[in-house]
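Dropping the structure in here first, questions after.
With one protein chain removed, the remaining protein chains of the complex are shown where they sit.
By letter and in written order, the chains are A and B; residue numbering begins at 1 in each of them.
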Amino acid sequence: MQSTTYTAAALAERFGLSLRGDGDAVVESVATLAGAGPRQLSFLSNPRYRSQLADSTAGVVVVRGEDAGGLERTLLVARDPYVAFAKIAALFDPVPAANPGVHPSAVVDGSAVVDPGAEIGPLACVGARSRIGPGAIVGPGCVIGEDCTIGAGSRLVARVTLVRRVRLGERVLVHPGAVLGADGFGLAMDAGRWIKVPQQGGVVVGDDCEIGANTTIDRGAIEDTVLGEDVRLDNQIQIAHNVRIGAHTAMAGCVAVAGSTTIGRYCLIGGAAGIVGHISICDRVTITAMALVTASIDAPGEYSSGTPLMDNRSWRRSAARFRQLDALARQVQALGKEKT
Amino acid sequence: MQSTTYTAAALAERFGLSLRGDGDAVVESVATLAGAGPRQLSFLSNPRYRSQLADSTAGVVVVRGEDAGGLERTLLVARDPYVAFAKIAALFDPVPAANPGVHPSAVVDGSAVVDPGAEIGPLACVGARSRIGPGAIVGPGCVIGEDCTIGAGSRLVARVTLVRRVRLGERVLVHPGAVLGADGFGLAMDAGRWIKVPQQGGVVVGDDCEIGANTTIDRGAIEDTVLGEDVRLDNQIQIAHNVRIGAHTAMAGCVAVAGSTTIGRYCLIGGAAGIVGHISICDRVTITAMALVTASIDAPGEYSSGTPLMDNRSWRRSAARFRQLDALARQVQALGKEKT
Partner (left out) sequence: MQSTTYTAAALAERFGLSLRGDGDAVVESVATLAGAGPRQLSFLSNPRYRSQLADSTAGVVVVRGEDAGGLERTLLVARDPYVAFAKIAALFDPVPAANPGVHPSAVVDGSAVVDPGAEIGPLACVGARSRIGPGAIVGPGCVIGEDCTIGAGSRLVARVTLVRRVRLGERVLVHPGAVLGADGFGLAMDAGRWIKVPQQGGVVVGDDCEIGANTTIDRGAIEDTVLGEDVRLDNQIQIAHNVRIGAHTAMAGCVAVAGSTTIGRYCLIGGAAGIVGHISICDRVTITAMALVTASIDAPGEYSSGTPLMDNRSWRRSAARFRQLDALARQVQALGKEKT
């Protein structure tokens, strides 16, 4: 569908890269080193793929300065080839612009305010008192409940639900199946039965956030659940009520964060990690995959829990010994004492 | 939107609390201790917030008797302030009542029976032979398949799917994205290919249950998957076919329960815990976050697995030693014997 092409020289100038080789080389799309042909651009960022560079038939390759030496081919030299590649690739995959108007199959409440520059897709639903900003896209099958706000240029791809009192900033991207603003899980036990604690807060999502497919972000019990700007959440993440996530933090798929926890800025949370409720994690903390955070963290750095993968028979032996670990340690203490 | 107000004295009487201070104090909404103003009510339940009580400008505070001493302010004294708060907060956040009728954009099969007091929202779909009870709400974008029953006063908030043979009791609340009654994961390997085992059971959900956003509950292979009354499931929980969950059990987000397992009454399952299939867990068992239950449990109590969070360098050392744990234990045994 794309027919726009760029020369290597034009790309170098547009993104401030230094060109080596044939500035007239034409790029019509991007590809992997292994898959690229002469009219495609590729990149080398991860050193493990360096061996592919020699064999690649890519017309243009984005590389670091130290990887450029001795290569007889057209190169764009970048400080960070992955960043440069991302920007170049975006030329060939433009973000869809809103096609303004309300699809006739959509159902919009009379009290909702839809900007004339917004797009409400087929079979979408917009509830009472909600406001859709200019250039925003509410894709097919989305349900926007009551008292929500969608900022300018935000995009709900398809089948997203904003339940109640959800306020999205500008340029927020939400993938299908995500549910924002459902009731937080607030319960109190009263005479042997659960009673529900009303969830009167909302969800506030900062500018430039991205929310993955089937991710859930509950609204707050009293105050709001809050994501700072440029927070990036992958698929199937669960953010409980009253969690606060600092700007530029990114979480891989399937992370679970329990209620009222605060996470700092520039944190990286690995896939399927768990974070318990009512704790605080400072800025620039990295949590590795499937680790469980059970207490506050006040120093930047990388944290882990769990045990390494083993063949099942060996693992059974180690696991059985784990049960006896306290007794084993006491035995060693005793041996140490007896010796002296 | 709410304009109803209550005096402290009226709340005391309504909920059987004992009043101290100004019975005429007017409450128009609820708030946190830190955020409440003079026309708001707050509560103190978790002792860690006691220090906020002195500074709070809340007009009325719900407290335990032992926290009430020496305070010159309007108090409602409760045995369980959180329960009392939940009941008071509900006055300001009433459960939406059904707005009876079928939205013109909804699609209802001719053989379905919708009670005249039920509400079928925009762009919802009700399949063959399904029955929607009085006061029930099927929210926007829900899909109800064949042979389902929704009891009186139940509410499917939005975009919920009941696939087939799902029977909800009364006052059941289901949040967006939940899928009840999909095929259980039944497979048999036949000559190198999987064949599907038909899933002919249903899902039965008791009265007063709550099912979180994007939670999935599969229907049974032959008999039903069953939730007792007042079971509370948070978001993104997976309940496999033929699981049975006892009344009043609550599960935090992202729990996974494998097929044919039975869980007792009044259990508390921590976030992202896993429970394998074909086991039985007795009443009043607590499982901590991210623990894995691999065998039946027949004594009430609290159970855990996993390792504590550590800085990544220290963790690598411990993890490497975990691999050698059996050898280490044998070495200690040998040292103990040699010594004697």
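Keep in mind that, in the parts below, a contact is a pair of C-beta atoms (placed from the backbone, for glycine too) under 8 Å apart; a residue touches a chain by one contact, two chains touch by 3 or more.
The structure presented is a predicted model; accordingly, all values stated were derived computationally and were not measured.
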Problem set entry | Residue, one of B:D22, B:D80 or B:D183, that touches the chain absent here | B:D183
Exercise. Out of B:A34, B:V95 or B:L335, which touches the unshown chain?
Worked result: B:L335
For this session: May I ask you to list the residues on chain A that touch the chain which is not drawn?
Result: 29-32, 35, 80, 82-83, 85-87, 89-90, 92-93, 103, 105, 122-123, 139-141, 157-159, 173, 175-177, 208, 210, 212-214, 230, 232, 234-236, 248, 250, 252-254, 271-272, 289-290, 306-312, 315-316, 319-320, 322-323, 325-326, 328-329, 332, 335-336, 339
Exercise. For chain B, which residues reach the chain that was dropped from this view?
Worked result: 105, 107, 123, 125, 127, 141, 143, 145, 159, 161, 163, 177, 179, 182-183, 185-190, 192-200, 214, 216, 218, 222-223, 236, 238, 240, 254, 256, 258, 272, 274, 276, 286, 288, 291-295, 301-308, 310, 314, 317-318, 320-322, 324-325, 328, 331-332, 335, 338
